[in-house]
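Removed: one protein chain of the complex. Kept in place: all other protein chains.
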Amino acid sequence: MIAQIAMATGFALILIGLYGALTNHNLLRMIVAFTIADTGVNIVIVAVGYMAGRTAPILDAAVPAAEAAQRIIDPVPQALVLTAIVIGLGITALMLAYAYKLYQKKRTLDIGKLTELKW
Amino acid sequence: MLAMTLLLCVAMIGAALVAIRTDGLPVSILAAGLLSLLASVVFLVLASPDVAMTEAAIGSGLTTFLFFFVLGRVRSGEREGGEHD
Amino acid sequence: MIRRAVVLALVLAMGAIFATLLAGYAPDGDLNLTARYYADRTAPDIGSANIVTAIIVTYRGLDTLGEVTVLFLSATIVGLVLAGGRRRETAQRPPVPVGELLTTGSRFLVPLIMLLGVYVFVNGHLTPGGGFQGGAVVASGVLLMLLADPLKHFSHRLIAAVESVAGFAYVVIGVLGLVLAGGFLDNRILPLGELGALASAGAIPLIYSLVGLKVGAEFSSMLASLSETEEL
Partner (left out) sequence: MVSAIFILAAALAAAFLLGLLKDEQRGVAYAITLLALAFMTWISADWTWAFAMDGAASVDIFTAGTEPPFAINLRVGLAEAVLTLIISLTALLSALAMKDALLALGRRAMAVLLVATLAFCGIVLTRDIFNLFVFFELAAISTGGLILLSDDERALAAGFKYLIVSQVISILLLIGIIFAYHATGTLNIDGMADAAQSILPGSRQAFMLAFFLMFMALVAELKPFPANGWALDIYESAHPAYSAIFSAAGGAAALYAVDKLLLVGGTAWLPAATGIGVVTFVGANLLALPQTNDRRLLGYSSVAQIGLILTVLGQRDVLGDLTGFVALGLLLAHSVAKAGLYWLSSLVAGRELSAWAALRGHPLMIFAFATFLCLLVGLPPFPGFYAKWELARVLAAEGRIALLALILFGALIEATYLFRWFGYTIKRDKPAEDIACASGNVIAICVAAVTGWVLGYLWGDAANVMLGRGNLLLALPLLFALAFLLLEWLPAWTKNMLAIAGLVGYFALTWGDYDPLRLIFFVIFLIGGAVILLASFHAHGRRVGFYPAAMLMYAGMTMLIEATDTFGFFAAWEILTVGSYFLILRGKHSEPHALSYLVFSLGGAFLILAGFALAASGAPLGVSPRLTFALSELAQVAQPLAPWVFLLLAIGFMTKTAAIGLHIWLPGAHAEAETDVSPMVSGILLKAGLFGLFILLMSMGKQQLYGIELTYVMLWIGAITALLGNLMAIFQEDAKRLLAYSSIGQMGYALFGLALMNHLGWLMALMFVINHYIYKSMLFLSVGGVAKRTGTRAMYQMGGLIALMPLSFIAVLIGIIAMSGVPPLSGFGGRWIFYNAILESEYRLPMVVIFLSGPIAFLYLFRLIHTIFLGQLKDEHRKLKEAPFWIVLPQMIYVVLLLAFAVVPGIALRRVDEYMNQFFPTGGLNWSGLNISSPYGYWDPIAIMIIVGCIFMTLFLWLLFVNRKAQKVKQFNIVFAAERPYRPETTHFAWNFFAPYRKALGFLVQPFVTQFWGAITDTLHTGADIARRFYTGNGQTYAIHLLGFVVAVYLFARGI
């Protein structure tokens, strides 16, 4: 049940993030919205891997290697999310640098004004 | 556990809506940071500590800071481009 | 206004797709094919207590190599983008009055944060956490130093050197894996040691420490190049 709730929240975050990104004209607000969407995606991915009544995939005293297969949840989504978060940060940092440079050159943060390239 | 997850999820959606709808950019960035923090707690509830740590360190920590840093650099930009049509 | 309506409609349509996905989702009763293999084979083959770390560093090592390259790329491009701006001379920047609490606090906290960061990425294969988390903590330490003393000039040469050496070493280990052990990025080039010990799981601790150093260096170079941009 927890997985479904978390997944629903994740999807909601993605939708809110997309809506925010596609309606706000300010570059920084768009980037914030995209970060929210990314977080939503991460939550969905982890929620897919969750199995009720099981514990984290760390082999230690509490979870010996022998009975790991019955006790731990699916480790693969976690590995994917870890990569996704770092990649999300990479792209966000790049977008922020672009936003800063665009502001430096054009003195505006409004996406509507950056339309020299068209048609 | 169920109640806590529900609470966290509602808080997260609230934080997200605040981040999108609020006028002030700093408030929006802070709301996004809060959202990341709540997300890392949800990750803990979903039994994935690695991801929780990453989300906490990178998601709420560094991303929020990057935003504030760039915001600081373009402070005057906020008054110009911030209005909603 | 039509724009917002269109966006709302599209987002709701996407919502419908996600809803059908959500409705169709049924959590697995038991671990699927891949997860079961990892659960059973990690301890004997890789010898790492933290299965997620085993997956990240060895089984899906290419992903991590790609990921580290992503960070390297972002740091490089942020440096490229911001280097274009006028390099402001440190002298003419007005001395920002830094609070007493911040300077003494940072002088006390920074070593602790660095220690925590190193601990996290050295014990990557045992406890949750690893290269990326440790690197981020180290970066936050650097960040604190930056906040405490904005005029402090970080030598880009040093950061770039650390970053490059770590990256290059990572690739060399990958190639060693190909030459010595089963395949590219295979961690069995070093003895597996026994489960739970610090020096176990072959090359994973070494790789993850390199990743930690590299990530820490990249974040700090990103922060440094950001801090050197001038006020607009």
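Here the chain labels run A, B and C in written order, and each chain numbers its own residues starting at 1.
The criterion applied here is as follows: contacts are C-beta pairs under 8 Å (C-beta built on N, C-alpha and C of every residue); 3 or more make two chains touch, one makes a residue touch a chain.
From a predicted model like this one, the values you see are computed outputs, not experimental measurements.
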Displayed chains contacted by the hidden chain, counting the whole assembly: A, C
Given A:2, A:32, A:48 or A:72, the one touching the chain that is not displayed: A:48
Missing-partner contacts on chain C, residue numbers: 3, 6-7, 10-11, 13-14, 17-18, 20-21, 24-26, 28, 32-35, 37-38, 41, 45, 58-63, 65-67, 69-70, 72-74, 76-77, 79-81, 83-84, 157, 160-161, 163-165, 167-168, 171-172, 174-175, 177-178, 181-188
Missing-partner contacts on chain A, residue numbers: 14, 18, 21-22, 25, 27, 30, 34, 37-38, 41, 44-45, 48, 76-77, 80, 83-84, 87, 90-91, 94-95, 98-99, 101-102, 105, 111-112, 114-119
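The working rule: only the chains that are shown with their structure count from here on.
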Distance from chain C to chain B - Cα centre to Cα centre, in angstrom: 20
Shared interface positions of chain A, touching two or more other chains: 3, 8, 19, 50, 56, 58, 78, 82, 86, 89, 93, 100, 103
Per-residue overlap in chain C, given as positions that touch at least 2 other chains: 50, 52, 128, 132, 222, 229, 232
Residue ranges of chain C in contact with chain A within the complex: 3-4, 7-8, 10-12, 14-15, 18-19, 21-22, 25, 27-29, 31-32, 34-36, 38-40, 42-44, 49-52, 55-56, 60, 63-64, 66-67, 70-71, 73-75, 77-78, 81-82, 84-85, 126-128, 132, 195-196, 215, 222, 229, 232
Interface residues, chain B side, partner chain C - complex: 48-50, 52-54, 57-58, 61-62, 65-66, 69-70, 72-77
Chain A residues within the chain B interface of the complex: 1-3, 5-6, 8-9, 12-13, 16-17, 19-20, 24-29, 31-33, 35-36, 39-40, 42-43, 46-47, 49-50, 54-56, 58, 73, 77-78, 81-82, 85-86, 89, 92-93, 96, 99-100, 103, 107-110
